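The structure under discussion is supplied below as structure tokens; questions concerning it will follow.
Every protein chain but one is kept in place in this view of the complex.
Chain nomenclature is as follows: A and B, assigned in order of appearance, with residue numbering initiated at 1 for each chain independently.
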Amino acid sequence: MARIPAVPTGTEPGPEFRGSLGEDRVPHTPRAITWKRRRRAVTQFWSIYRKNGMGMAGLYILVIFGAIALLAPVISSSRGLDPTLANGPILAGPSLKYPLGTDDLGRSVLTMTIWGSRISLMVGLMATVLTMIIGASVGIVAGYRGRWVDALLMRITDWFLVIPWLALAIVLASILGQSLFIIVVVIAVTSWPSTARVVRAQVLSVKQRPFVERARALGASDWHLVTRHVLPNVFPVIFANTILVVAIAILSETTLSFLGLGDPLHVSWGTILEFAYDAGATSLGAWWWLVAPGVCIVLVVLAFTMCGYAFDEILNPRIRER
Amino acid sequence: MKTRTYLLQKIGQVVLTMFFILLFNFLLFRVLPGNPAVLLARAAGARLTKADQLQLIRDLGLDKPLIGQFFTYIGDTLRGNLGKSTIVYPGQSVTSIFSEFLRPTLILVGISTILSTIFGVLMGIHAGWRRGSRFDLSSMGFSLVLYAMPEWWLGILLLIFFAVTLGLFPTGGLVSVTQNYTGFGHFVDLLNHLFLPCLTLTLAFLGEYYLLMRSSLLDVLGEEYITLARAKGLREKLVLWRHAVRNALLPTVTLVALNFGYVLAGAITVETVYSYPGLGKLTFDALSAKDFPLLQGMFLFFSLAVIIANLIADLLYAYLDPRVREA
Partner (left out) sequence: MSLLSVRDLFVNYRTQGGPVPAVRGVDIEIGKGEVLGLAGESGCGKSTIAGALLRLLPTGTEVTGSILLNGEDVLGMKPGRLRAVRWTETSIVFQGAMHALNPVQRVGEQIEEAILIHQQAGDREARLRVGSLLEHVGLPQRRIRDYPHELSGGQRQRVMIAMALACNPSLIIADEPTTALDVMVQAQVLKLLKELQREFGLAMLFITHDLSVLIEVCDRLAVMYAGRIVEEGPAQSVFYESAHPYTRALSAAFPAIGEGRFRRAPSGLPGDPPYPQDLPDGCTFHPRCPVAFEACPHIDPRLFDVTPGWRAACLLVDSAKSELEGARTPGSGP
């Protein structure tokens, strides 16, 4: 590893100089050094991650589904979703023309599944972003401020944790209505508490480390401590948690859609299954209509979970020994 | 006595939590945009004149100040009056509807929780003890896949395969509609109808208990007191059960409680899939019909159930882990 030479204090740019081992253009401002270190950490992390079978498998699956979702307009036509334009055979099993069969209106299940991936993934991701924003903020503020702020926020968090998520979701959705936006909000409202707990625990452990106390003794402001010291150390945990939250968010969306709380204007894997079940696909034996979207859900959730586990293993060396 | 203070603390927390749930429930439906009378009426499918609306508002006590309404609400709830269903069973009191549908759900959730915990824990112990074995790896994969499935989808698959295709089990309901069984026949009929929903719910959560038990056991096996137990000359089985499992079981107890909310959510969806006449199916019907009193009651009831489950788990944990009782 190249040795970084001592740097002058202050951030005024000066001439770059050769390193003690003769390297060119050694970074010499604290900021540049920090970014170089972060970049190195990322490349190091990637080289470890690459060797993790479970993590790579998950990643491949996600890339494939991501590609399908993004390329949906290219690989299939959205007119296939229009019930008025459907002209395929009703409830036909898989065939060459309709690889995943047709639904009760004659639409191709394959087309619907491809387009459904967009909504399912998008809702999952958006709900996750909202969850992480709320959960991480609450967790950081509670963990950092401590005392009564912490106690109050944790009481609220615990309260939300106690309520069964589906009960809350049902109640909220039945009042607020049904749209993609509301689904995203409802999922976020039911998911943020566990993220808040995880983030808070990590903040508490970081807060105790000597370098934080040292920085504060040097006169660092709260803002500086949080953004420059706490956040970078909490970030890996947040990231690992995010991956697992996406999995749960996708599952939640499908369940809410299945129960009829989804957005009726958009096709997602959950709504496909809702239509299928309501149309009696189970007793009619139209298994293709029910199996395809479900398998996609399982694969995507599995992929996110495997990536999340891989992340966990890498961050937590003790787990690796298992 | 430390245990008594602990108990009182816990119960105090429960009361406080329930209070906020009642508050939330109350505000949720009172703070709706729009005239509550119109909303209720619209939901009931009727159209009211202005005078009728005012009369309804006065009847429901909606014209009184909010605080007054709230206390009336609490009083009513404590007396078991949760209002009347508007659409699903119009006119019938919510509490009486609940009591009709409580037992099937209790049986379903109770049995599946017991089964998934027992099997999950046992499998987890076996996998952790024999780490790296074929059993370990295959059960890991199996559990991960189960975890990734929506439980109701698993239910649908099982339904298609066992009930529709193979015809081994009925496709839904609580009892057979064609035959009228009595006595032992009735009991078997019940079991027949219970089997698939119960299997679904058990499999749905088995994976999580398995994974947690396995990792918890692996953590414990690295501790020094396990080496000490061996050094004392204990047989491996004793080391495992008396020392390792006894400590590794603790996080699982917490998980069962934390999971209970998800188990209830599973009950809602699985009962719907199997048309199993319990509180879950009732919730689905209430939701589809926008029967607000019923939904409010459901929200209250499920929250209370989770709180009680958590309380039991806390007490059980305190019994199992003496360190917790200190503080």
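Please note the rule applied: a residue touches a chain if its C-beta (ideal position, glycine included) is under 8 Å from a C-beta of that chain, and two chains touch if they have at least 3 such contacts.
Since this is a predicted model, take the numbers as computed values, not measurements.
J.: Using the touch definition from the header, name the shown chains in contact with the chain that isn't displayed.
T.: Spelled out, the missing chain touches these shown chains: B.
J.: Which of B:Thr77, B:Ser143, B:Thr202 or B:Asn247 sits in contact with the chain that's absent?
T.: Candidates B:Thr77, B:Ser143, B:Thr202 or B:Asn247; residue touching the omitted chain: B:Asn247.
J.: Please give every residue of chain B in contact with the chain that is not shown.
T.: Per the touch rule, chain B residues meeting the hidden chain are 223-225, 227-235, 243, 246-247, 250, 320-323, 326.
The rule is short, and it goes like this: only the chains that are shown with their structure count from here on.
J.: Could you tell me the distance, in whole angstrom, between the mean C-alpha positions of chain A and chain B?
T.: Comparing mean C-alpha positions, chain B is 26 Å from chain A.
J.: Using the touch definition up top, name the residues of chain B that touch chain A in the complex.
T.: Touching chain A: residues 17, 20-21, 28-29, 32, 131, 144-145, 147-150, 152-153, 156-157, 159-160, 164-165, 171, 215, 218, 258, 260-262, 264-265, 268-269, 272-273, 283-284, 287-288, 290, 292, 295-296, 298-299, 302-303, 305-307, 310 of chain B.
J.: Report the residues of chain A in contact with chain B in the complex, numbered from low to high.
T.: Residues 158-159, 161-168, 170-171, 174-175, 247, 251, 254-255, 258-261, 273, 277, 282-283, 285, 287, 290-291, 294, 297-299, 301-302, 305-306, 319, 322 of chain A touch chain B in their complex.
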